[in-house]
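As you look at this complex, bear in mind that one protein chain is not there, while each of the others sits in place.
On to subunit A.
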Amino acid sequence: MAVATEQEILDGLAEIIDEIVGIDKSEVTPEKSFVDDLDIDSLSMVEIAVAAQDKFGVEIPDDKLKDLKTVKDVIVYVQNLQQ
């Protein structure tokens, strides 16, 4: 898979979040916290991680999930593993 740009990862992530928890894509911006700003619980985070894995070809294991607090954290994580 080609390395995605920051914007492409953000758009992809917003699409996934919209699909799984029904939050509008425009709400998903890099500085947002999953738990505090977007009100996404730990089980939905697992579903998002699985969908992100399919979309970006990057595995996000459960023990990494707790470190990924913001949208930006996921973008950086995906970018680092894609490179």
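Here is the rule we go by: contacts are C-beta pairs under 8 Å (C-beta built on N, C-alpha and C of every residue); 3 or more make two chains touch, one makes a residue touch a chain; residues count from 1.
Please note the rule applied: contacts and distances are computed from a predicted model.
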| item | value |
| --- | --- |
| Name per UniProt, for the chain absent here [options: "Sensor histidine kinase MtrB", "Aspartate carbamoyltransferase", "Beta-ketoacyl-[acyl-carrier-protein] synthase III" or "Phosphonate ABC transporter ATP-binding protein"] | "Beta-ketoacyl-[acyl-carrier-protein] synthase III" |
| Subunit A residues that touch the omitted chain in the full complex | 41-43, 45-47, 49-50, 62, 65 |
